[in-house]
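Notes follow once the structure below has been shown.
The complex appears here without one of its protein chains, the remainder shown in place.
Letters A, B and C mark the chains in the order given here, with residues in each chain numbered from 1 onward.
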């Protein structure tokens, strides 16, 4: 049974709009039924209709959409919020309170207080508030998590995460508005590269470890002197289960296209995964040899198998990873609708608590960098 | 405007069914509107309905579907034929003659004569008969073609293609029906590994070169002695533009998961691509250094750019490649419907002529191997 | 106890001279005691003295050296012959007959008859006639051989060897004397690329398999039309133990620097090694995962361990591989001098029989290519 799905933001010309529509549509689990796609109501309505949304469900803005959808018998089951960051909070809150499940683009909110409120709102409403850390949708990232959880590498001692690229390294391009806003506190907030990219690596580390960041220390650098905010950061961490963390993120690392990688080292083995070669996972059991785990091979975990679509040796990519988040949501919502307990293996999508923890970690890193690398509590107040 | 699409074959439990549905659905260009999905009519109807097909368009078999669709005003625009190989020919012929565009799974037909007839039928009907050599949908394979066409590596001297895996290497598994039929002439026809895998590599070589195989010589081996048909083959070729070809295919190459690779060497440069790392293309201009072309980088050919969905550094995979074939078909059919000339950059999907040439090449290789490696004409009679 | 060593050829400005001197000197097993290094006697004497050879042992030519050394009590134990190809045979024969051990550069001789005579001469003299196929000195190539011999991958079904580079691809450089002579029958003989490079790959395949080539078929191409001899060749083989062989060699494969690789596929596993990454060996046991064997890891074969100098994770290269040939010779000669049986693990250096078989295979491939790929006996007459 397909679920009705709606989207706020992601209008014509945006990158994130098509990405969500491909991901939601890939497995035929969602029908794109309603949308308020653009800050310009007329443009948004027109675009939604061209994408096949019924005219009466092609809304001019999110309030109109909320009013229009809330009482329909065929109302959307899930609302994706892909609007400018500062508007995530009120929109998500309103839809949650009206009983919708919500998927919010990252960052979930601007402040820790907003994020804590959204966690509480979702809990009170009994609705899902998911957050789009889509990289954890990769089958082999999920397999890493399963391997760690079942003890394949023993207690994890050390995690090393990177998200380093070189796409903002050109000084001649630093004033280009497309780039400049990211390093301008007035537009980007307290952090640039760590908040934009590093946080994906931190979420992935937490996801794989099954542990939360407890404290951290940061060294931020603005390698381009014109920048106020950091374009390079190193963050040291300690996680709830005792694991030591190292996290490097950069936007001036010329020659690295994307550079999201995760290495996990436990008592009895090590694992290494890189987003640029996502269909292979490098695994070394203590005292043995490095071996290559292939997405799609016969003997993976249920979490990885259900996140896989094509046979071994064929590549899957980011669209499939992202679609796995939507598949998780479809399966979970369908189970909830039927009064059943959702499959735990479908319960891997990032949640409001993850969004909250990420925002708290960003603020902690900013504080530490400002204090010459002093150790800071990385947890949001409500989880201390 | 979404196009209506129908499918014959690809029933519940098949691998190819979901692959086509993901590919056709990925970009929201097709609505899955009709199907005859299973050899068992009741199962087929039931499955189609569960996939969202309207009950009256969930057919029991292809003849029922042809009758039901041919006179509907909203009839399907494209019919995918993913049934057992021997049935491709009559089904595709019937639908072409009734004015439908058709996408046939490979091999297009069993015999060269059938394939020639299908080429003639499609031409007479003025309809598209596409064939699913999906690997040429990869953005960087298309970029290779564009680079060759625009002369980036000069006249091409040599092409080296491989499609070698190790998935049929286990002697203990050779009698498993899942494997055995492939090497049994009664079920698989005249060739096993070359017809199943090698032909993808040959099509890809032709596609990239913009040249057809003219003659060839083959050495076939049955590395597992119980097999009648070959599980390993080397084929030497000469192409219409004078290029020398080397093509190795194997199903006993333990340690290779997929192993579809293409190397092209011209007067002024070389190129190397591998399906297991499809987002990078290795390019060496004569006298310079090896450089890595990334899918999604800013300066690729129009053919590659339109085949790309996510930003540089993020992986795309086989589903996207396959979806590019469907996107080509949607754009071409839409243009034809509007009386316009289709975009040449959308005209890259494999056609009946390609299917025909592939079947002719298979028969030529079989003949050569039987004649101790004598050189054989690789062309179908109608193209000699 | 260091052995005295002499060299013929390898004069100032040659590439091969320093390579031999580094290899012979690396482990302190040989003292460079005598030499006739240059076609110009005065230059050769002068250069030898500058390299530390005693004046009375810095000879003007090989005949003078033979006369000077044969009756010395401290005469050289091993003579390396690195002169132009056509002179290998008389020099090696003369020194063998005078009771010296000899190491001849490849190709050992020009004709099969000469090579057969050298085999007989060495046997009659009870002396070593080694041939310098130095790539088999790599520790992990030796480990491949050991794995195959002890049955780690079962009976070997298939071997795929390559030696493809792009260093003669430039048409503008084809007339450069440095390149041209290689493709000129008057200077290079019957074969260019296969004799120069392909034969290394064939020797390596035989070495690792422990099998000899029995028959072969070849397709030669001159990708640069100005060339008489081949610059690209594909050779199919059958080996004495029933293994199927595929061998590709090229000098027009722009983008490949060296490209000597070997893949071996058996009933229960596969192996892959590449000269450009010589410290890793890729091994996949049937039904398990690809694993990476590291030179220097603790559990390798005696053959690999004795061929290794630095700890795991540190690279070794071609000089060490080459030095292993000299180490084998030193250990074997020392044992023979002491009246002991040489260590079989030191008996891996290529011998006159290997040189002979290589020359026979070259002639067979040339004959096959001329006969449109007919199968030819690959064995020298004396081994049929």
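Quick notes on this structure:
The rule we apply is simple: a contact is a pair of C-beta atoms (placed from the backbone, for glycine too) under 8 Å apart; a residue touches a chain by one contact, two chains touch by 3 or more.
From a predicted model like this one, the values you see are computed outputs, not experimental measurements.
Considering the whole complex, the hidden chain is in touch with A, B, C. When the full complex is taken into account, the listed residue touching the unshown chain is A:169, out of A:146, A:169, A:274 or A:307. When the missing chain is restored to the complex, the residue among B:40, B:97 or B:297 that touches it is B:297. Among C:45, C:143 or C:165, only C:165 touches the chain left out of the display. The chain that is not drawn here is touched, among residues A:90, A:210 or A:373, by A:373.
Among the residues C:43, C:70, C:289 or C:309, only C:309 touches the chain that is left out of the figure. Note on the undisplayed chain: of the listed residues A:221, A:345, A:367 or A:382, the one touching it is A:221. In the full complex, subunit C makes contact with the omitted chain through residues 2, 15, 18-19, 21-22, 25-28, 32, 51-52, 165, 256-259, 275-279, 294, 309-320. Subunit B residues in contact with the hidden partner, per the touch definition given at the top, are 288-294, 297.
Take subunit A: the residues that touch the chain left off the picture are 153, 157-158, 160, 166, 169-171, 217, 219, 221, 223-224, 232, 234, 236, 244, 246, 248, 250, 252-256, 263, 265-267, 269-272, 282-284, 286-287, 290, 372-375.
Note that only the chains that are shown with their structure count from here on.
When every chain is reduced to the mean of its CA atoms, the largest separation from subunit B belongs to C.
Per-chain CA centroids place subunit A at a distance of 35 Å from subunit B. Chain centres here are Cα means. That of subunit A falls 56 Å from that of subunit C. Touching two or more other chains at once are residues 256 of subunit B.
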